[in-house]
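Subset of chains shown; positions unchanged.
Chains: A and B, in written order; residue numbering restarts at 1 for each.
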Amino acid sequence: MGKLNLYQMKKVEIIVRGEDLDFVLDLLEKAGVKGYTIIHNLSGKGSHGFHEGHLLFNEEDVLDMVISVMPEEKVEAILEGLTPFFNKHSGVVFVSDVQVSRLEKFKNG
Amino acid sequence: MGKLNLYQMKKVEIIVRGEDLDFVLDLLEKAGVKGYTIIHNLSGKGSHGFHEGHLLFNEEDVLDMVISVMPEEKVEAILEGLTPFFNKHSGVVFVSDVQVSRLEKFKNG
């Protein structure tokens, strides 16, 4: 088998309360993100998240993590959509570098 | 306590349908990967994955994510084993950089 080609993409991980999951999935779809994976029933605590102050996860919250891999140019739209949402709802978003083997699945044609 | 030594390794995250989990674990074992962790019962949607076309996750699929940390030289064997498999089965693989505190556990002696 020949040389593998790895492409640099961004992994976006968004953690929200289960009741807010649909907002996140709608946001991804509107941004043209082509796929995601959801880890259900996480728990969390504390004040990590966008907004300084009163909105926090607590130990009773049931959370979901949405993982999506996308080209870097889509990340800004996702973060801009999350920012006003996270002013009223608890949530966290992390962005990291990831490599994938083929590019076709993550780009709009 | 003295200075910690962090070593650069690769984290490989593989998402497949539950029915395909054993293939992935066998592949890791054959490549000499020494350990892995599995997150069960994820859901997913969309067309991220290797193969452009007809094979996609849909909302009814129950997925597993296998997380494994390995030296960079093992990653190619894993990706080469996954490529033909992902021509027939839905799946996603992400590779990223990660640091671990000790190297011994991740290398074959």
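One rule holds for everything that comes next: a residue touches a chain if its C-beta (ideal position, glycine included) is under 8 Å from a C-beta of that chain, and two chains touch if they have at least 3 such contacts.
Predicted model only: the values in this text are computed from it and were never measured.
Chemist: With 2 copies placed here, how many are in the full complex?
Modeler: Counting every copy in the complex, the total comes to 3.
FYI, only the chains that are shown with their structure count from here on.
Chemist: Quick check for you: after a Cα superposition of chain A on chain B, what is the rotation angle, between 0 and 180°, in steps of 5?
Modeler: Fitting chain A to chain B on C-alpha atoms yields 120 degrees.
Chemist: Roughly how many whole angstrom separate the Cα centroids of chain A and chain B?
Modeler: Between these chains, centre-to-centre, one finds 19 Å.
Chemist: Touching residues of chain B toward chain A in the complex: what are they?
Modeler: Chain B residues touching chain A: 15, 39, 41-52, 56-57, 63, 65, 76, 79-80, 82-83, 92-97.
Chemist: Please give the residue numbers of chain A that touch chain B in the complex, ascending.
Modeler: 1, 4, 6, 11, 25, 33-40, 68-69, 96-102, 104-106
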